[in-house]
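Below is one structure, written out as structure tokens; the observations come after it.
What follows is chain A.
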Amino acid sequence: MTEPLLQMTGITKAFGGVPALSDAALTIHAGEVHSLVGQNGAGKSTLIKILTGVYRRDAGTVRWQGREIDLKSPREAQEAGIATIYQELTLVPQRTVIENIVLGYEPKTRFGMIDWRVAEARTRDVLSRFGIDLDPHRALGSYPTAIQQLVAIGRAASMDARLLIMDEPTSSLDEREVEVLFGVIRQLKSQGTAVIYVSHFLDELFEICDGVTILRDGRTVGAARIADLTKLDLIAAMLGRSAEDIRRAGMTELAASTTPAGGSPVIEAEGLATDRRLRRLDLSVRAGQIVGLAGLLESGRTEAARALFGMDALTAGQILLDGQPAAIASPRAAIAAGIGFLSEDRKTEGIIPDLSVRENLTLALLPRLSRMGVIDEARERSIVEHFIRALGIKTAHMDQPIRELSGGNQQKVLLGRWLAIEPRFLILDEPTRGVDVGAKREIQAIIRERVEQGCAVLLISSEFEELIEGAHDIVVMQEGRSVTRLSNPGVTEDQLIHAMAAGGAA
Partner candidate 1 sequence: QDLPPLEAKDSYKVGFAQTESNNPWRIAQTKSFQDTAATCGWELVLTDAGGSAAKQVADVDSMIAQGIDVLFLPPREESPLIPAVMRAKGAGIPTFLVDRSVDPNVAQAGRDYVSFLGSDFIDQGGRAAGWLTENFKGDKGVIIELEGTTGSSPANDRKKGFDDAIAGDSRFSIVASRSGDFARDEGRKVMETLLQAHPDVNVVYAHNDEMAIGAIQALEAAGRKPGEDVTIVSVDGTRDALQAIIDGKMGVTVESSPFFGPLACDTMKKYAAGETITPWVKVEDRIFTKENAAEHIGEAY
Partner candidate 2 sequence: MSLRPDRQLSGLLVALAALTLLNVIITPNFLNMQTLAVNVSQVATIAIVALGMTLVIASGGIDLSVGSTMAVAGALAPIVFLSDWALANPGLGLTASILLPLIVAGLCGLFNGVLISMFGVQPIIATLILFISGRGIAQVLTNGNLQTFTNPSFTWLGTGRVFGLPVQGWIALVLTLILGWVVRRTIYGRYLLSAGGNERAAVMAGVPVARVKIATYVIAAVLAGLAGLIVVAINSASDAARIGQLMELDAIAAAVVGGAALAGGRAPILGTLLGAVFIQLMGYTLIANGISDEMTLIVTAAIIAVAVWLQRGRRA
């Protein structure tokens, strides 16, 4: 075999004495699409950040194109030919799409000034490659997460790197966009570019990757050609359990369609509209029922959730709680009425970075945890302890700042925040985003358990599997309207895709 493009060996890194990586290794060849897998907190992102100079390693060597290197900043990494899409979106939301694409590599006129015309052309070029049609002069932050994610990918892909690193690029993309992304990856690959691909969607790995490296608890426990593995092998290696255990459990844990939902409607939306692109939403969720919300990007699913949670003022329609009209004017009011909402945007709408895991987890519960404004700390601790165990949150201790947790573990804390208030109605916008396969099933199991206890759930997901297996009913949205309601059992993927796409013409 030829000299590998990248060879990392014996990488060790600890944060404040707690090891994140111990003796991790990774080898990539030119033109290879290589996957890095592992549970939440296994150290994938950390390994990547060590490679690109965001963190300094405690020990270990990095060989790049045959030479030992020591990159000190992301800039150096880029100059060496490594382009990276980090797990947390790292773009500048206030600036325009064009700027976010060309920042740092602006085309210049003869006088050394930025040539905005060329920059725009380059941006359009990148966008069209991903089939995105948008106004590149608008602030990036005004677009949904998925678009931003695509822009980040576009930026990285346009840098002509030797190695392109993608840390969970598809976590907010739907299947169609994932296909586009794969097209781009294949094209890059054919040009000899290597790709490190991190994802918790194992099917994707089998589709796009050549090789795989498995991390467990900061250690590289295996590397192989992906063709030599089955999905079960992969899961077993990640979790450190035998394949047999896993087989017995089945793939998703929602499987709600098996139990018929019999309760009365907890929440009903009648003709809801907001001036945020929600045109008309009709919906009802019964106690003990999971209703899925499906739709393409921009179809307004998030907007539907925001309206139900009192975040956007209604311009038409009304919300009924237990059959009674309810005024839900703010998230605070919604929470008081027993509604929870797990946002898809973990970073800006979820975590309070400097607060601890404990403080983050109990934030929505506080009014019930305190008397005359004083928090009952003993009770708080016991509740947090319970959820850390129940959700398998990997944290040094409950007083660790949440920003130090891995992405997936942050997500679990946030789920815990909403489960803790024991909601009657829970809105989950991409609840298992960035969560590893093991944890995903645990989370799904917990959701199912809540539903069986009578909780009503509105599940927004871009994963068809999750919707089809999990939801009793699926409401399909298009352009801000709820257009169809499909009933399980019996919904097929084709049917769903058809319903999502067809309406556009209607």
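On how the list was made: all candidates are chains of the complex that A comes from, given by their letters.
Keep in mind that, in the parts below, contacts are C-beta pairs under 8 Å (C-beta built on N, C-alpha and C of every residue); 3 or more make two chains touch, one makes a residue touch a chain; residues count from 1.
If you're wondering where the values come from, they're calculated on a predicted model, not measured in any experiment.
Looking at chain A and the listed options 1 or 2, the chain it touches in this complex is number 2.
Chain A meets candidate 2 in the complex at residues 309, 311, 330-332, 334-336, 341, 343, 348-356, 359, 363-364, 366-367, 370, 373-375, 377, 399-401, 417.
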